[in-house]
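Encoded as structure tokens, here's the structure I'll be asking about.
Note that this complex is displayed minus one protein chain, with the remaining chains in position.
Take a look at chain A:
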Amino acid sequence: MLWHNPMLTVWLGISIFTVVISYVLLKKWY
């Protein structure tokens, strides 16, 4: 866990996930 903070760990994880999935979708569709 980062920064002793479960919520901010989730925040960083989902933010990175968003960038990755956006990259994949935009490559696929556009």
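Everything below uses one rule, namely that a contact is a pair of C-beta atoms (placed from the backbone, for glycine too) under 8 Å apart; a residue touches a chain by one contact, two chains touch by 3 or more; residues count from 1.
Throughout what follows, contacts and distances are computed from a predicted model.
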item	value
Hidden chain of the complex, named as in its UniProt record, picked from "Zinc-finger", "ABC transporter ATP-binding protein", "ATP phosphoribosyltransferase regulatory subunit" or "Sodium/proline symporter"	"Sodium/proline symporter"
Residue ranges of chain A at the interface with the undisplayed chain	2-8, 10-11, 14-15, 17-19, 21-22, 25-26, 29-30
